[in-house]
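All protein chains but one are shown at their positions in the complex.
Entry: chain A
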Amino acid sequence: MASTSRAARSQNANLTQATQHITEVDGKVRAILNYILDHSAEQIPIKEKDLATAAGDKNELKKRLQLVTELLAQRFGIIFKQLDSATKTYICTSEAPMASIHELTPVQRPQITLLYIILMYIFLRGNRIEDSKLYGMLELLNIQVDEEHGYFGANVRKLIEETFVKQQYLKRERSQLNAYDDPKIFFLWGLRAKAEISYEHIVQFAAKLLNQDPRNFDHQLAMAQAAENEEQ
């Protein structure tokens, strides 16, 4: 428990003036929370300055961020964390992967199916794949990224290169071996994919899609998990 002697309290008050955390739900807490919940559907990172506007100003936001984060986790299972301290953006991810595709609306399902195919391919190829190779694989499945697809929609390339990247499902890396080579683009699993979709899930998906025993992917699974542990 915090020290309660008068001297200690006034000293604490002076030191922690800027970060006196609010512990009760007030109108501003609700406003911040509602802003986050309203914007979490699009799955695009939320800017700190927009949160500050919802709270009134930056200080009011700072005092409440801890409580808001706790409430989102305790009541909704939404993990709210800073994506990047440089750009001051936050994202919401789920505490657990989806138990089934039914948690998505019929409109969202084609997108997630495409995403699973891409994540599966990246996973099978050691968690990093050049864009041209990815698009080549999709062509084998009759998905031309620059043409309208009957199931996956009009702008598949945009979906992959912009939407999935913005939503943090995919990570895009530029790599240039040396000054004389053209830069290459690689795709990896993004932060959100790692948080919301388990490798085991992808293995099950791959096993079904490719009609193989899930144990055939033990090698890739071990590799992915090792890379994960290294990062952490």
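Some observations on this one:
Definition applied: a contact is a pair of C-beta atoms (placed from the backbone, for glycine too) under 8 Å apart; a residue touches a chain by one contact, two chains touch by 3 or more; residues count from 1.
Quick note on the criterion: contacts and distances are computed from a predicted model.
Matching "KIF-binding protein", "Ethylene receptor", "Non-structural maintenance of chromosomes element 1 homolog" or "COP9 signalosome complex subunit 6" against the UniProt entry of the left-out chain gives the name "Non-structural maintenance of chromosomes element 1 homolog".
Annotation for chain A: contacts to the undisplayed chain at residues 25, 30, 33-34, 37-39, 41-42, 71, 74-78, 94-96, 99-100, 102-105, 107-108.
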